[in-house]
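Structure first, commentary second.
All protein chains of the complex are present and in place, except for one that has been dropped.
Presenting subunit A:
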Amino acid sequence: MATSESRFDFEASRGKYLISLDESRKKQSVSCLKKCADSLEGSDAEKKTALDQAYRNYVKKLVVGGSSCSDFTSLVHLSTEAVEAGLCSPATPFLLLTDIFDSVTISVCKDVFQFVEDRVATWKQSDFYSSGKNYLLRMCNDLLRRLSKSQDMVFCGRIQLFLARFFPLDEKSGLNLMSNFHLDNVTSYNRTKLEGPLRTRVPQAIDKQDSMDYEEGEMGSATPVDYKLYRQFWALQDFFRAPLQCYTKEKWKDFSNNAIAVLEAFHSMKLEDVASGKKKKKRRSHHRQQQKQGEEEEADSGDQVSFAKYLTSEKLFDLQLSDAMFRRYVYVQFLILFQYLNQQVKFKQAHHVLTDEMSLFIKETKDKVVALLKETPPYGDQFTAGIEHILSREEHWNAWKNEGCPSYVKEKGKTEQARPKSRARKRTLGEELNLAGAAKKIDLGSPELTKLWNVYPSNLEACAAEDRIFLPQVEEFFQDAIDQADPEAMIEPEYKVVNNSNYAWQAIRLLAKRSPHFFQTVTATNPPLKTVPGYLEYMVTKIAKELPQNEESKPEELKTEEETTENDELLKGPEEGMDKSPSAAVTEEQFTLVASKIGDSWQTLAVELGFSDDEVTAILSETSDIKEQTKLMLQQWQDKEGAEPSRETLIAGLMESGLDDIVESVFMEKQKKVELVFEEKQKRVVENGEGIVAESEPMEMDS
């Protein structure tokens, strides 16, 4: 592999990328980057990391240089193209955007956000979406936190709308799950009788000479205020803030009185429809009509102003009453409140029930409000229709929430997805490996991991690889000891390696693993040896005796190995199965047998063999005879599997569908002897309770 040949130089690649980024930006294409990437050595992932970093450095440069919005957007655009070309990781555009929004002024943010809004389709593509949704959400939230609630209303709204467009319909992250009210939103107004301009002036008035004038205060240019309505009006806001108040008797009385007074005032004070006034004029003077209409529409769309919070000064009250937009807000608040009171909401408590009287009042008042809303210019009818539409949609949302916010997407594909999913969940990694064994390629999700894994696709082979044998051969290990044990060497006993405790420990372990004499000697020597060195010495001489037949030692070694593995048939099973018959062909005869025996259960088998529901129904529609259907299915499966339909897969499928008897009867007729062994093993499997082994059992039987 290329990776091992040359080491990837991150810093150098980043530098090269930075230079080619400059070029690409000028040309507005990623071709330069591509060339640069091709020229570099290293794995794709490493290159990607370098380019990602280069992008971020570039943004930093732009920010420090005080670049304009178009510079940023072109760079982000370039990065999306690079992602599409597979040059950098999909998260990069989002990281860039986050960096930009974190570091530029709000006015620039607004422009850049325009770009984000325009590209919502791009962000929703699955690559970008999966890697970028969290970045985008965090970015938007950061931005929202930064913005002023009263100054940047429109921008805040844009961000919210963007999030709504970006996330799926049933995304719950921004949802008010418990239907809580925004209780902090208190609208304060002049409640106290002592406040306000009137009282503060009284002391001056007392100085006046006139006997009656002591009552009078000079109020300058202040206009008269209808304080009663003023208080009634603003008191309503508290009900809109916390609608549950309406369910208490006294509060409801206040509410209904206030509502009646306010609506009466609104009803009495019809607002003048500037637009329709103009229209009437136009009717009289037919010429210039079209020209005028154009002007009018422009004027209408131009000056839309929105406020985050009501201004409650009594001095403004008069003006507010004659403001059509202001009225609309209030009407809509009424409608929302009534909608809430009428609705079945999961989070309402038992005592939150409307009395008949209340329901009647709500119904009447709602009709009144709707009528008033219709009258309110400009375009009252359309506006009302829009609001009613929105409110009716709100009912759906409410119902959705009452049902615990079920996902909309799931519902659609429930029947199709449910089964394969649950099947997939049942599989452990081991099963996955077994199944994928035939393909010799395992996808572990991440490309890097897959690459690593596929260096040695088979786990067991990898374990058996030569470089993983760490145990030294017995002879090699004991060579020193044997030499020392030779009396000719004339080595003092205390210098012998066998007296070294470390050596002795290793030696005993090695013997336990490798030597056939280990267990024999412990029990067989007479009298039993008491010290480890003594025992070792005895062993060393024993091994030394075998040494002269050096050539024979290897076969013996093998023999011992065989002996141990024979002791453990369970271990041997899968190994041999893998080696000898990974994909033994299924004969035509066997197919017919299976087809004849399987009967109704073929559909279960089909699912196990990886057929989709559609395919099954297709087969069903082909012919009504069950046998024919089964044959057809098996044929299709054969075609799918290619030239060599593996028996083990079929058997595994049969077992999985609970058709073990067929497995036995079809695949084991000729191997009665083996069958006995099989049954025995089955018992053992049950005792051990090991699923993996059970699945690999049939492979062995074929051998």
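Miscellaneous remarks
Just so it is clear, a residue touches a chain if its C-beta (ideal position, glycine included) is under 8 Å from a C-beta of that chain, and two chains touch if they have at least 3 such contacts; residues count from 1.
By definition in this document, contacts and distances are computed from a predicted model.
For the chain that is left out, the UniProt protein name among "THO complex subunit 6 homolog", "Nucleolar protein 2", "Integrator complex subunit 11" or "DNA replication complex GINS protein PSF2" is "THO complex subunit 6 homolog".
Of the candidate positions A:K35, A:R146, A:K253 or A:K270, contact with the hidden chain is made by A:K270. The chain that is not drawn here is touched, among residues A:D9, A:D318 or A:E394, by A:D318.
Note that of A:P224, A:G404, A:G445 or A:P487, the residue touching the chain absent from this view is A:P224.
Interface with the hidden chain, as seen from subunit A, comprises residues 190, 193-196, 198-199, 210-213, 215-229, 264-270, 272, 277, 280-281, 314, 317-318, 321-322.
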